[in-house]
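Heads up, one of the protein chains got dropped from this complex, but the rest are sitting where they should.
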Amino acid sequence: MGRTALLRRLLLVPPTLIGVAIVVFVLLRVVPGDPIAMMIPPGASAEDIDRLRALYGLDQSILVQLFAWFGDLVTGDLGTSISLRQNVATLILGRLPATLELVAFATVIAVVLGGFLALIGAFYRRRAGEWIVDGVIGFVVAIPDFLWGLIFILVFGVVYPLLPISGRIDPRLSTDFATQFYLVESLVTGQFTILKGLLAHMLMPALALALPLSAIIARVLKSSLAVAESAEYAQMATARGFSRRSVLIEEALPNAAIPTVTLTGVQFTFLVGGTVLIERIFSYEGIGNMAVDAVINRDLPLIQGIVLTFAILFIAINLAIDILVTFLNPRLRRG
Amino acid sequence: MAEPASSPAADAAPAAPRRPSHPIEPRLVIGLIVVGALLIIAAFAPLIAPHDPLEQDLLYSMLPPSWQSGGEPGYFFGTDNLGRDILSRLIYATRVALTVAFVAALLAAAIGSLLGLSAGYFGGIVDQAVSRLVEVWMAFPPVLLAIVLAAVLGAGLSSVIVAIVVVDWTRFARVVRSETMVEREMEYVASARTLGLSGPFILAKEVLPNVLPLIITLLSVEMGIAIVVEAILSFVGLSVSTDFPTWGGMIAEGRQVVYQTPWLLGLPIACIVVSVLGFNLTGDGLRHALDPVHRR
Partner (left out) sequence: MTTPILTVDHLVVTIKGTPVLRDVSLRVAPGEVHGLVGESGAGKSTIGKAVLGLLPRAAKIAGGYVMFDGVDLVGMGEAERRKLLTKEIALIPQDPMTALNPVKRIGAQIIRPLTRHLGLSKQEARARALSLLGEVAIRDPEGVLERYPHELSGGMRQRVLIAMAFSTTPRLIIADEPTTALDVTVQRQILALIRDLQTRHDAALLFVTHDLGVVAKICDRVTVLHAGRVLEQGSCAQVIEHPHHAYTQALLAATPRFDRPGEVLAPVPAELAASLWKEAASWDAQHPGGAR
């Protein structure tokens, strides 16, 4: 993307984030439930309650709280979690790598699976193969990731127990990680048994996240491939003696990828959002799981921090997609 | 036949053979059958369900389905850990699911479409405002937003409905907005304008009927989504009180005892899958039936 366009996109980021922040903030303050009341041990005195409330700044008007929070935000201080009593930023950064790895794994699965289905469907166009692919896509896309996760637990965790159904890693394994990027680290340091264990734990949640996206990718890519295959340049390649397979993969696919990325980019944010539930049902220790607890506990600073984190992720994803499209489509590049 | 002026399009590659349009769209039929069945089950629940869904009988708890060893004929799908009949609970849960589906989807459609129509038709500041709002809204992970809202609003069906509406109105707004903008450019709007008709009037009379098929299709998809969201919220414990059966609540319970009684988890999942498929098929079928030149 041209440099000025990129700059303009980046400039739009802060206002969007501010908008998100405000919405969350106000929503949470309109709360009937009182977070302080939820965490007080029985028998606490009224002064204790007031002191706690003052400590978290909840005794002031919404506007004052908002400005105070913004002030802190600018300095990078996301506050302290009410329920966990730790620094929110630290908490989030501690769990974020787990979620990022899960999302990355899910994305790879989605792209490979979706691409594969689309290519098969395109190759067997107007024959039985395509109807089968259409059927598979239609079935998969109808079931949300949440349900896929539960189905997997049922089928592969209980009925035919093949995979572990909770956590990031078998607690019995001795691990010694420097960062929270378990997958990357174990890969880099060559600890392949641990890597296998990690992947086994991640497979079902990642697959559950990936399936809806893969179905959509398959659908869009398949029809884009049909369009590309009928284009003149594809006919030319056939006239030059390239096999159908070669034309499909080497001529049509690079072109078909462009509208596919554009149209399925939005869906990718749903994948990221889906981590909230999937991590929950698989007891996977990422920020999604933490978010659910935070909401149940009315932990306002933590909720705000996580929502902001997701918002930043979404914006980053949208930006990355635009850059990817520019990379794929030379007509969009400006020198 | 000899034709002096025209000639057969021999040189042009003939268009790909179009699929013959069915007079009756099969997807629509199947979808409506499913939805209809659900409606009947929900409406006649007291007559269909063999037991009271809330009735506990601890002597008969954790029974397997009646056809397996240890099952009782009276409890077709078995019982949960409190001895409640699963089949009856599934049937009554249909009521919750469908109520939420219809009300939430209709409200989301109404609000979203209204905003989308306004933005698309009036353009300018209205469009800018709505678009910014949608953008900010879509920066939230929808599930998280729904959970936050439900938590904020407290337990109960109405909060679930509000949560769904607040989260998903953007789906309608975006699509309706772009469709409206397309329709606005079309001639009939311009001609209506030249006749001196006012904005909202044109909106209602000209644009709306053309956008309506799209809204209806989205509506049925939204209903499927609403059912899932309700299930999610009750899974997390934020829907109606845990006593009254909901599919999501049953899933949560089933998750706890999945090793002992897997069907307690599997059956409500199946119910949701069937419902969502039914609504999706209906939506898909409607799209094909209402818009023969459907743009994919």
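Lettered A and B in written order, each chain numbered from 1.
One rule holds for everything that comes next: a residue touches a chain if its C-beta (ideal position, glycine included) is under 8 Å from a C-beta of that chain, and two chains touch if they have at least 3 such contacts.
Since we're looking at a predicted model, the values are computed, not measured.
Which of A:A46, A:A128, A:A178 or A:A239 touches the hidden chain is settled by the complete complex: it is A:A239.
Summary of contacts with the chain left out: across A:D145, A:E229 or A:E251, the touching residue is A:E251.
Taking the whole complex into account, subunit A touches the unshown chain at residues 231-233, 235-243, 251, 254-255, 258, 328-331.
What we mean here is this: only the chains that are shown with their structure count from here on.
A straight line joining the Cα centres of subunit A and subunit B is 23 Å long. On the side of subunit B, the complex with subunit A involves touching residues 16, 132, 135-144, 147-149, 151-154, 224-225, 228, 231-232, 235-238, 251, 255, 258-259, 262, 265-266, 269, 272-273, 276-277, 280, 284, 296.
Against subunit B, the residues of subunit A that register as touching in their complex are 16-17, 19-20, 23-24, 27-28, 30-33, 138-139, 141-144, 146-147, 150-151, 153-154, 157-159, 223, 230, 269-270, 272-277, 280-281, 288, 291-292, 295-296, 298, 303, 306-307, 310-311, 314-315.
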